[in-house]
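Here's the structure, in structure tokens; my notes come after.
Here we show just some of the chains, and they stay where they sit in the whole.
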Amino acid sequence: MAHLPEDFGGIVPPLSTPFTPSFEVDVASLERLIEFQLAAGVHGIFVLGSTGEAAFLTDQQRATVIEVAVRTVGGQVPVLAGIFDMTTARVVEHAQTARRLGADALVLTAPFYTRISQSEISEHFWLVHVAVDLPLFAYDIPSAVSTKIARETMLRLAEDGVIRGIKDSSGDEANFRALLLALGGRADFSLFTGSELLVDAALLFGANGCVPGLGNIDPAGYMRLYQAAQAGDWQLARREQERLFRLFDIVSVGLPRMGIGSSAMGGFKTALKLRGVIATNITGRPSIQLNAEEVERVRQALITANLL
Amino acid sequence: MAHLPEDFGGIVPPLSTPFTPSFEVDVASLERLIEFQLAAGVHGIFVLGSTGEAAFLTDQQRATVIEVAVRTVGGQVPVLAGIFDMTTARVVEHAQTARRLGADALVLTAPFYTRISQSEISEHFWLVHVAVDLPLFAYDIPSAVSTKIARETMLRLAEDGVIRGIKDSSGDEANFRALLLALGGRADFSLFTGSELLVDAALLFGANGCVPGLGNIDPAGYMRLYQAAQAGDWQLARREQERLFRLFDIVSVGLPRMGIGSSAMGGFKTALKLRGVIATNITGRPSIQLNAEEVERVRQALITANLL
Amino acid sequence: MAHLPEDFGGIVPPLSTPFTPSFEVDVASLERLIEFQLAAGVHGIFVLGSTGEAAFLTDQQRATVIEVAVRTVGGQVPVLAGIFDMTTARVVEHAQTARRLGADALVLTAPFYTRISQSEISEHFWLVHVAVDLPLFAYDIPSAVSTKIARETMLRLAEDGVIRGIKDSSGDEANFRALLLALGGRADFSLFTGSELLVDAALLFGANGCVPGLGNIDPAGYMRLYQAAQAGDWQLARREQERLFRLFDIVSVGLPRMGIGSSAMGGFKTALKLRGVIATNITGRPSIQLNAEEVERVRQALITANLL
């Protein structure tokens, strides 16, 4: 177990969850993926996020992922775990499991399925905070949960010490910047952007780091981008980001044959397989799988990005 | 276990899940609620729906609800069980549990949290159909899951025998009617509306029945409405519907202090408590609870509707 | 000029605006369309609605349409005119023109393009009411203007005598029914549904009438539906509605080659041309025009509906 450093920041990829052909967690592949990330020097790993297909895993499979991650990381960097579910009682169960298995911090969204008010979102975070003694990151992702965590809600949760950081995947960069202006000066609070195509901008604004799905495939690229920004070399940061931006096209390789979710997960997993990190590019059911032509387009994109 | 009658239809209320003060399932209250429904002559019961706060229950609590329902109903009418979760693997687990515990049919939505295509929605229903040998009802509720099950998807699933019926809570009455025009003639397929304020209309169009949340409180009212429609007495059906329409105002008793979800569930549970059916009006966390003034407004509404 | 009868109701089709090949108003065709409607016995006509492609007409062309309508109708039934524009000053100009040209009542939406509050919607209706001495109908069509006129706003405008009726094209039948329950008893207030596929239901609920785009093509069908409902013969009303429901498929004849707007307008105009009422099926720019195969499908639909 690695306590979060007070100034926790940097590149924290949301790891894909590799599958076996029978849709079980491919433990050996997951271990290789984690080693691949650690070798690149990432500042933490985030398992069971949206990119990790948490929505597609049974509770047992989720537990396996955390176990493998905690064991493989071995305290070198913090392990963050997603505890996504509809409402409080279910989320608390996931939180307690993740804590027992050794996660260092937890990431949770607003409740979903049910239509919820901001005061109830706040209550949800409070109840999880009280129930489990681990740092919480609020994950704002209205595209998945249909509700935005309002700026005022975020700020109050941060002030009250209920959350220790934010992962912003809302796509609303102006609001993220407003959060940074209000909270960015706090030494013990970490704001991560999930906008993996605008990381140079987010770092210019003062973000502590990024949680890039594309970082699964090219953690070294995101590390270079981060280090350039740290060094104030914004043109270098921009060039690295632009290379990664173009590579990101692989997320739409399966459209419109399938949803954007399975296309993106399929694109990431295919790239990881082609780079020799994981064994299959299978995505969780009921996702449609990429076909040979789509796989070939991912291969070409990797070659263009100097990753193959 | 009660096999579904071929011409399954009528009033099938989606039962509330009563809670104890410690947020556990209140078994005695649930038993009383079921007896109350059976006494009114309902044609089936549906547990673990949106009104049943399935989103707020742990897996263990969901199992308790099914057990109590199957035992209390004792085969008098079919017991339908919701198996709501994000994607296939998780839903199949719920389906297998529900089957083992004796549910007669299963109700499932499109996948959620992830952004999904129509072909993947179709695949989802197919995989659940193959995994568990029980009749499936497709539950169209875009307000909860963000995705509409398209008309073409529904029709193909019906034609292929993957689903045995539909519960339409989409609010898109024209599309529901299109489904009725296409499928309403089939003897072995049941179309239920979840639009509890427009039941007379749905029955006029040819719907087989209704799944009214408000039926928790006044199953006898919905039975009279159904019987009037069966008898072709549309003015009587309309009058009954209008009385119930006005009563439905209790769903907004908590607005805007809380979300519409907790306001509605709180309104229903308060009415059930005031009518002496269940012991508390507690709703699932993180819902805000109704206050004394709001409870009083529910009481007045019940008096106006001749239910107290 | 025909004053609105106090109990104004019935079938009031929103007339298509026929075009010449150079995209001008085809006056002779418009006259024939109006005669065709009057011959069927409609209770009023509504020009410059969404179906009338008001959004596609210059101010001059709009004036031509009103002039032709007022002259051709000759006071036999009321002529309602749409005065759609973004905000008050522009709408008032349209209102004054329509009044000068002899319209009997005006139909207006919530402001659009700008993001507006309910109190500003209310102010908008008040300002138009004060500026022009004609009965106003509030047209609720969030699919076009992005804003719903809230129930409370509607009820207050009705109570205050600012509006004299409602055209509901919101697709939210439960809310329309709530308006009917609150206002339906008033002798001098008229509630029209724009949900042309659910007219039997709306009349069962107590609506005063319908504004059916499909009524352009088959006003006699809607008249039979209305008369059956008036006579309490709901099964006959339903059968007529179901025939019209199936005919309505022509609105999607151009999908997905074009938008639903141009597909629907193209379908209506093609049917009117095939029935010999208007000279071309041209729709307003930048709409894509139907091709020969799509025209053929409209022809087949007309044959199936016994209209050719």
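Here the chain labels run A, B and C in written order, and each chain numbers its own residues starting at 1.
One rule holds for everything that comes next: contacts are C-beta pairs under 8 Å (C-beta built on N, C-alpha and C of every residue); 3 or more make two chains touch, one makes a residue touch a chain.
Predicted model only: the values in this text are computed from it and were never measured.
Colleague: Shown here are 3 copies; how many are in the complete complex?
Modeller: Altogether, the complex is made of 4 copies.
Rule of thumb we're sticking to: only the chains that are shown with their structure count from here on.
Colleague: Considering only chains that satisfy the touch condition with chain A, which of them also satisfy it with chain B?
Modeller: none
Colleague: Using mean CA coordinates as chain centres, what's the chain B-chain C distance in Å?
Modeller: 36
Colleague: Please compute the C-alpha centroid of chain A, do the same for chain C, then give the distance between them in whole Å.
Modeller: Spacing between the chain centres: roughly 50 Å.
Colleague: Of all the residues in chain C, which ones touch at least 2 other chains?
Modeller: none
Colleague: Which of the residues in chain B end up touching chain C in this complex?
Modeller: 171-174, 177-178, 181, 195, 197-198, 200-201, 204-205, 232, 234-235, 238, 242, 245-246
Colleague: If you look only at chain B, which of its residues touch chain A in the complex?
Modeller: Residues 23, 50, 55-59, 61, 84, 86-90, 93, 111-117, 119-121, 123-124, 126-127, 143-146, 256-262, 284-288 of chain B touch chain A in their complex.
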